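Every protein chain but one is kept in place in this view of the complex.
Lettered A and B in written order, each chain numbered from 1.
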Amino acid sequence: MYDIESLYEATSVADACRALAEDPQAMVIAGGTDVLVKVRSGKFAGAHLVSIHGLHDELDGVELAPDGTVEIGPITWFHHVTTSPVARERVLTLAEACDTPGGPQLRVSGTIGGNVCNAATSADTASTLVAYGALLDLQSVRGTRTVPITEWYTGPGRCVRERDEVLVKIRIPRENYEGFTGHYFKYGKRRALEIATMGCCCLVKLADDRRTIDDIRLAFGVAAPTPIRTRGAEDAVRGMDVAEAAEKVGELALAECHPRDSWRASKEFREQLIREMSRRSLLEAARKGGAEV
Amino acid sequence: MEQLREVGKPEKRVDAFDKVTGRAMFTDDLCPKPCLEARVLHATIGNGRVVSIDTSEARKVPGVVGVFTCFDTPDWAYPVAGHPWYADSKAAKRDLADRKLLDSRVRMYGDNIAAVVAEDTVACDRALRKIKVEYEEWPVVYDPVESLKGTEHPVQDIKPDNLVAHTCALTSPEKLAEHGYETVDDALNDPAYHHIAIHTETGEQSQVHIETCVSYCYMEGKKIVCVASTQIPHIMRRVIGQALGIPWGDVRVIKPYIGGGFGTKQDIHFEPLNAWLCQQVGGRCVRLELSREELFWDTSGRQPKSFDVEASYGDDMLLHARSIRGISNTGAYIHHGHALVLNSVNTFRWLYHTNEVASRSEAWTVLTNGPHTGAMRAYGVPEGVWTAECLMGDIAYDNGWDGLEFRLKNCIREGFVDEFTPGGAVAAHTCTLPECAAKGAEWIRWDQKKREYANETGPIRHGVGVAFFVYKTAVAPFALETATARVTLNQDGSVQLQMGATEIGQGADTVFTQMAAEAIGIDFADVHIVSFQDTDVTPYDAGAYASRQTYVSGTAVKKAGEELRAKILAFAQRLFPEAPAPLDLRDHMIFDATGAEVTTLANVALEAFYNTEENDALSAYATANIHTNTIATGCTFADVTVDMPLGQVTVNRIISVQDNGRLINPKLVEQQVHGGMGQSIGFALSEEVLVDPKTSRVLNDTLLDYKVPTFMDVPDLKADFVESDDPTGPYGNKAVGETPIISPAPAIRDAILDATGVKFYHMPMTPQRLVEGFKREGLI
Partner (left out) sequence: MRILKCTINGKPVQVGYDPRESLLDTLRNRLHLTSVKRGCEVGECGACTVLIDGVATDSCLYLTDWAQGTTILTCEGLQAADGSLNPVQQAFVDDFAVQCGFCIPGIIMSAVEIVGTGKTYTRDELRKMLSGHLCRCTGYQNIVGAVEDVVEEINGTGACSEEARAAFAAVAQKARLVAEE
């Protein structure tokens, strides 16, 4: 039994916003896989919960907007992002990243919005959403606002979302995915039920020769206190031949990363992973784009 | 081997139906709810003492029934290891008393200092957070070598120098003299031989049974009833009696189905505290379930150990002498004491002692402020064999020898008798290890793969490896071995079988059923085993540990079964005095000496119950007091892929081939081997309790951070056997349950060595350790 002081099932997003505004201690719960774990551990003991678990009409599902933007409802299960035809056709790398957290049961409770709001650097969708340049729509009684994901994270487990704000949409504009192929590389110490020791997402757009890197996005989780994009490395390898880029990208990316030393993994080990995973992710992304490497 | 009738058949498990329907009752499934809940307050320092505890705010939490501290509980200590007790005549053999229900002396981070009983777990937790504790804090020592230098406040007052025990078994001066040596070191350093020295380390593995440790207690009259998830119900009764200071007969322990133990539940953990709390609340039912987190540091994992090893060997591939010195970190409590590391150094010796002229097996068990430790599957042996196999692998690699040939030249052989065991009881009465190795080598395609993988370059490489193992069966002659079985004839000619020995998932009930059917002369389906143990009803048995049950308790089953068979036949003869003797029982019929049918077994049974003149309820109750021992052996072969830049090892194919004597039920033994292989793969590559040496706090006390292999981490597992008919086992059988967790890990180590040429000595070989090793060797 959870130490929950109050539990309110919101009937709509507007109702959730109202409930969050009325109770200064209230917090949002969606899938429950983060919040309930923290209630149990004592961190959120006595929580006042406003549940958006049942708001499927407003917050669930992956859709394609007329302008080609991929719009993801925040309470969409990881598994439903993975299996969504829209996601698979447009943002396949995100669909694949959503197939990596925990195990199958977690992926039908955990939500992509929760993964974003939890703001952990190890979140499996974080580096991919950063690479795709996702836009995050927030709503509260005070109004709505949109935050680019690059401005979302403020520190380990922290983000710009205010307590009374509900994430209502995750949007990926067409220009951020069109022509890109990608690879999300989750490094764990085992193959399931795992938290990423390092996460790396590389999106590549190849030139017509299928050899030259026309454009690239390279993002990491756990390489720094927050998910990051290594723009310097991207700039340096843009225009390079894939093979050459693969040779150089590791060291380039490493220069922009700040992995920490912890009991989970040493700084040196994480640096080794950054080097190797950058290289392999770039190669894999390019292969998917038709490069023969 | 002679074919037996019921023993040796792949019978389906007697508990499978109940378990797949979800109707098998585990402890918490039986608990009458709602009941009172108890939770424990754990110290937040790693060493020191509790000066005072303020519970006033905690008592005000709604739903709280009672708050009890280390200043309220009885101030005496009791032993908790799952070992037999001894009468005053052998008092020196008793385990040391080192536990109190709650203790103001904080010896490790998380030590138990108070407890709350409340209407529900939320109220418990809210109250726990409101208890204020004042500590006096002392420096934490986690390194056993540091601890041995002495600490201002000994971890346990009964061991002022923090040393639980030190032992050393040396080849006798007479034997040394035969070879012209005065000391073992002379043999190790003889310039006519090559010399090698290595240092190995093994981490703390956690059992991670999926059922937590849980009990509920209530009182019936003045009697305390404790229903608990335990491997050792009879020992639990004794320990609860000792802890509470009440007659042991006033305690009743009931053991339902249990969701895995692997040694954790061979200790008594919180059941005495639960029983005491139950007393304090007037005998109302109190449930105490440990959280998953508590299991990692407040029950007993495998002791972390380190070993210094030396050897000398000749160009003829024969070992000349070996020495092992092991240090075991038992943590803050003694529990199983020195027996664990003794197993490490003894099995190190037994496995490859065949040609040696000298050996040293020395061991220290040391108290520190680390988490307390105890029994885990194979009880110290995996660590010793890991070390023995690191040594063998290195020697073979350094000399360019075939690792399999080298091992076969030096390994244990049939007829081996341990010179240091009293009476020579520990012996390999049978040993098919060479045949096991041949089978394994063929399956893994040893020669072919060795050639195939020999000249690989690049970041991803492949290798094959091998490791052997030995394991003794049960604990005689070092400790008492006794077991009792009761068989009772039912009216329909079927039989009730009651065991003090416990089913913990290993399949004991099924093999006891087969053995009873064999001994009595009836069918498997005619034996009804009572799976639950209830100390008010169940015959005495020490419980499930030491791979002892099929060997020791099985002997009791055989004895009781044969006795019942004799009674049935004698009773039938009384009913039919004219039938030519001796009578025989088979196929549910009684036959006379000529082979003619006399009557049915069912008829004899009905007469036994209801005959007005010759009425005799037929049953047998037999105790087996075992003084023999026997060594089981076997080996593992592994084929791996090593991705060096990522520090990732993939086990592609793996086989264990074992000599467990005669297999009572081949499918069940295979199950045991699969499970042991899975756990050993985990120990090899990922499983380790991480302790912050500054505070002694366990860092990774969740299933997310403690890396048990998942469905995706374990490859297909192959188990095979070369049976032998052990003369000391009741049906030729030897140890099974623990044996399979020993050799897979060192076989993987050997395969990594084959793939990369890098020698790893620290188990588990985590990705980070692997990357560090490959970097050190300039491979990445």
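Keep this in mind: a residue touches a chain if its C-beta (ideal position, glycine included) is under 8 Å from a C-beta of that chain, and two chains touch if they have at least 3 such contacts.
Not measured: the values here are computed from a predicted model.
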Problem set entry | Listed residues B:Gly110, B:Gly505 or B:Gly773, member touching the removed chain | B:Gly505
For this session: Tell me which residue among B:Gly48, B:Gly82, B:Gly440 or B:Gly678 touches the hidden chain in the full complex.
Result: B:Gly678
For this session: Check the options B:Asp72, B:Glu137, B:Asp185 or B:Glu211 and report the residue that touches the missing chain.
Result: B:Glu211
Seminar exercise, completed: Touching the hidden chain, out of A:Glu9, A:Glu71 or A:Asp137, is A:Glu9
Seminar exercise, completed: Across B:Gly110, B:Gly203, B:Gly259 or B:Gly440, the one contacting the chain not displayed is B:Gly259
Exercise. At which residues does chain A meet the chain that is not included here?
Worked result: 1-4, 7, 9, 31-33, 36-37, 40, 51, 53-54, 102-106, 108-109, 191-193
Problem set entry | Touching residues (missing chain, whole complex) on chain B | 12-13, 15-26, 28-29, 33-34, 122, 207-212, 257-260, 262, 291-292, 504-507, 667-668, 670-671, 674-679, 681, 702-704, 708, 710-712, 714, 716-717
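Throughout what follows, only the chains that are shown with their structure count from here on.
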Exercise. Could you state the distance in Å from the CA-based centre of chain A to that of chain B?
Worked result: 44
Seminar exercise, completed: In the complex, chain B touches chain A at residues 120-122, 125-126, 129, 645-647, 686, 690, 692, 699-700, 703-705, 707, 709-713, 766-768, 771-772, 775, 780
Problem set entry | chain A residues within the chain B interface of the complex | 1-3, 42, 45, 103, 187, 189-195, 197, 263-266, 268-269, 272-273, 275-277
